[in-house]
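Pasting in a structure now, in structure tokens, and then I'll have a few things to ask.
For this view, one protein chain was removed and the others were kept in their places.
Let's turn to chain A:
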Amino acid sequence: MFTLYPCAAGCGKPSLSGAKTCAQHSVNAELEAGRLIQYIQSQTSVKDLVCSGLRFSSIDFSHRRYFGCNFTNCTFTLCVFTKSFFRMNFFDFSQFSECDFSKTDFQFTSFAGSTFQDCTFEGSELVHVNFTGAHIIDSTFNDSNLYNSRFINTKIQSSDFIDCNVKKTFFIASKQEQVSFKSSNTAEAVFELEQ
């Protein structure tokens, strides 16, 4: 699990791995992002890395294993995560646009408060994944396993959950517009709290 070392500037945000400040107080955030990307791409297994607040554009994160990393408040544009393996990672309050998560294996990971625009999670394992407070637009989760995941207080627009396992998946207080659950086991999902 990553360690939270506060930024040397005193803002309270976590400092980046290998640096004393957070992304916001870094002299050159792009350089920091480049350094951490280079590190990730040189590894097959990434552990306890803090990349909070960085921007990633057209980066290949695929075919790697990630354990206990902190990617909160990051921006990912046109990034590829296919066939990656994630355990206990945090992507809270991040923004994802046109990212490819197909055939990924996520377990015990949090995407709370994140925004997904035009993303695909097709054929993925999304077990014990937290999407609470997320905003999902024009995205697909088709053929995925969403066992024990939570979409509480989530806004889902024009997205598909076709042929998914939604056993013990919570959609409580989620706002859905043009969402398809065709061929999914919705009887085993939780849409309302028991009184």
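Note that a contact is a pair of C-beta atoms (placed from the backbone, for glycine too) under 8 Å apart; a residue touches a chain by one contact, two chains touch by 3 or more; residues count from 1.
Rule of thumb we're sticking to: contacts and distances are computed from a predicted model.
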{"item": "Per UniProt, the name of the complex member that is left out, chosen from \"3-isopropylmalate dehydratase large subunit\", \"ATP phosphoribosyltransferase\", \"NADH-quinone oxidoreductase subunit M\" or \"MBL fold metallo-hydrolase\"", "value": "\"MBL fold metallo-hydrolase\""}
{"item": "Contact footprint on chain A, counting only the chain that is left out", "value": "1, 3-6, 12, 15, 17-19, 35, 39, 42-43, 47-49, 68, 72, 87-88, 90, 92-93, 108-110, 112-113, 128-130, 132-133, 148-150, 152-153, 168, 170, 172-173, 193"}
